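Only one protein chain is missing from this complex, and each of the others stays in its spot.
Right after this comes subunit A.
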Amino acid sequence: AMLDPDSGLSLTIARIVQRLQGSSLHSQLERQARVSLHKPEIKLESLKEDIKDFLKTSGWEKKLQNAVYSELNVFPSPCHPAAPPEHMKEPLAYMRKAQGSWEKRILKSLNSMCTELSIPLAQKRPASEQKELLNKWNEMGTDEPDLSLFRPVYAPKDFLEVLMNLRNPNYENGEQPSFRNHLGLIQVPLKVKDIPELKEDFSELGLNTGQLGIDDSAQVPPEFFENEHVRVGQKVLAEQDSAAAQQYVRQGCPTALRADLWALILNISNQPEDILYYEQLKSNVIQYDLLVDSLIYKDVKLTASNDDYYFVFEDYLYQVLLCFSRDTSVLDHFTYSSATPPKSYIRGKLGIEEYAVFYPPNGKINYNSFILSVAPLCFLYHEPSKLYQIFREMYVRFFFRLHSISSHPSGIVSLCLLFETLLQTHLPQLFYHLREIGAQPLRISFKWMVRAFSGYLATDQLLLLWDRILGYNSLEILAVLAAAVFAFRAVNLMEVTSLAAAE
């Protein structure tokens, strides 16, 4: 049943009000309003109007606007009031089921590793170990713990196998894959956009619009586009307007302005309470040792430490990810994610709900897919609590969709399907050829998309790509880029005869 626009709007307003009520912004606004009472321009007769004007001129209204805008971006529009909460997570039942079994599998793997190695899921560190860790906080990478017995809980290709086997039980597709339906690996009938729709959605990426990374190259005189674009960027930052910033970055961010623009879009201001929260997470890491910590260590050593450019930031990765695993505020995103955090029980109280805790505290077990999504942020943010908040916000807005099974247009399933459809529609010969030689295109591009191209693109290009993710509040650009790469290399790819050669 379609929700009529008015009740949809009032539901949205109600939800946003509920979320902002009791937030620190709320108390700050109240405090500002009270302080303003002392000001001469506030008159008792027109109290409400005067306070509103004051908040506008002092920039507080803008902050509120930014917060509202942020909420709108992050939370999906509400569905019918009668819909159960699972529907906000994931409307399609078969997707929910698939996500559920995938989670069970991961958890089983984690539990068996736990029993095998007889390591508890969590334990308090002895005081000496706590002291040592605190001293080494800025150089955890120098540690060489024995991680040989730990294995990553799953690899990207395992996840791809699961996605390939997704089927909609209501969809009878007795036909063999052919050009009349879908030749690719993803065989679920999700709606994805076609080129005309994408062109409309991503209109600012058209050939007639200036782009940083292209139209600011050495051959192009800066008066043509670059100077004006930088000037506009500085103005957006001066106005502290979140919505304007989001519109602006669609054409790319100037390097010097990027950190502030992203923080504005993600509504991160690094208030004292945010720094305090980070410090609390840090002390949690110092005091308690979690099994996932070893998995994090192993994943970082396997990925970032060996990367030519990101090895420098190894220590920051530990700091961010160890804190992240203990951050229960991350649990909020599970209301709109198809995933559900795994639960664990205090020893001896298995099954008794009062003794259930989420494990790990933030509900995320596997890290290797998104370790590399922290590293590029180290180029922009150097203060640990700010780096942490930016990463967390990027994660709960975008990156989580790359590791859970859902029907969301930015979810990994839709991205894979979008990629395959674009390729099949516009480069059918190439698609067919690659399929024939056992090199299904998705097998190659999956790892790019699941990591949002981190580790596969030079940092400056990666950041330009992520500008657009933020600007359009969507991950669809990843699928488009993946297809474009194949289009770019089409001539060479037509000549290869094996998957290895294609890679």
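Note that in this section a residue touches a chain if its C-beta (ideal position, glycine included) is under 8 Å from a C-beta of that chain, and two chains touch if they have at least 3 such contacts; residues count from 1.
Here is the rule we use: contacts and distances are computed from a predicted model.
Q: One chain of this complex is missing from the view, so tell me which of "Aldehyde dehydrogenase", "G patch domain-containing protein 1", "CDP-diacylglycerol--inositol 3-phosphatidyltransferase" or "Tubulin--tyrosine ligase-like protein 9" is its UniProt name.
A: Options "Aldehyde dehydrogenase", "G patch domain-containing protein 1", "CDP-diacylglycerol--inositol 3-phosphatidyltransferase" or "Tubulin--tyrosine ligase-like protein 9" considered; the missing chain's recorded name is "Tubulin--tyrosine ligase-like protein 9".
Q: Using the document's definition of touch, tell me which of A:63, A:258, A:451 or A:468 contacts the absent chain.
A: Once the missing chain is taken into account, the touching residue is A:258.
Q: Which one touches the absent chain: A:147, A:312 or A:499?
A: Per the contact definition at the top, the residue touching the missing chain is A:312.
Q: In the full complex, which of A:380, A:452 or A:502 touches the chain missing from this view?
A: Going through A:380, A:452 or A:502 one by one, A:380 is the residue touching the chain not shown.
Q: Considering the entire assembly, which residues of subunit A contact the chain that has been omitted?
A: 138-139, 142, 144, 217-218, 254-256, 258-259, 305-306, 308-309, 311-316, 378-380, 382, 459-460
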